[in-house]
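Take this structure, written in structure tokens, and hold onto it; I'll ask about it next.
With one protein chain removed, the remaining protein chains of the complex are shown where they sit.
== subunit A ==
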Amino acid sequence: MASVVVRPAGARQETAWLLLLCALILLVSAAIVAWRVVPDESRQIEIWQLDARVDLNAAEQGVNADLQAAADEILWALEEGSTPTPEQLAADWIPPFIEDVASAERGGHHWQLQSLGHELAYIGLSEQTATAGHFLLRVEAPDAGHSHEGAAPTSVWIKRDGSAAESERVALNNMELSNLELSNNALIAAGWQQVVSHFDASVTRGTGGGL
């Protein structure tokens, strides 16, 4: 008489194989991820520089972005032979020189122009230093023949006040401005910091070159 072994109904074996397969897939995936991981390179900036993305507050980021855009307009005007004053820039609706609700929210800067050697300095004194620091836009005249200290023809600088009283601060700043010297070393010594920003292409993009 033939005997047939009938295993009890159940999926224990299939479950075991499935779990093993899942574990294998996870293991392979983890190995691939570990192999492909790119170390997080932190960008080094000088101690006298501030990163616009992480070191500035929202109000300062707004003023900096506007100044960067205004700088091109100023350069173009200089190439055409005119030196735009803050009042002229405001009349052409160029922020941050125009006085509006946004400028008030961002510290209420009062802008003045100083011409120092072959450079122009657009200085914005902050009315509310707790909201945003003082700003300085340096613009090199196009016919100067060389960029300031090897850098781009324009740069943005910021100075944040300490704890001095408001009236003292303005007096101090006015005195400082009359003696302002436009060199990196002099500005750094006077407590100014250069605002720098960097371009990061999308992290999910391949490597590609620009022009």
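In this section, a residue touches a chain if its C-beta (ideal position, glycine included) is under 8 Å from a C-beta of that chain, and two chains touch if they have at least 3 such contacts; residues count from 1.
Throughout what follows, contacts and distances are computed from a predicted model.
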item	value
Hidden subunit of the complex - UniProt protein name among "High-affinity zinc uptake system protein ZnuA", "Phosphocarrier protein HPr", "Cobalt ABC transporter permease" or "Oxidoreductase"	"High-affinity zinc uptake system protein ZnuA"
Residue in contact with the excluded chain [from A:65, A:141 or A:190]	A:65
Where the missing chain touches subunit A, by residue	40, 42-43, 51-54, 58-59, 61-62, 64-66, 68-69, 72-73, 76, 92-95, 98, 100-102, 104-106, 197, 199-206, 208-211
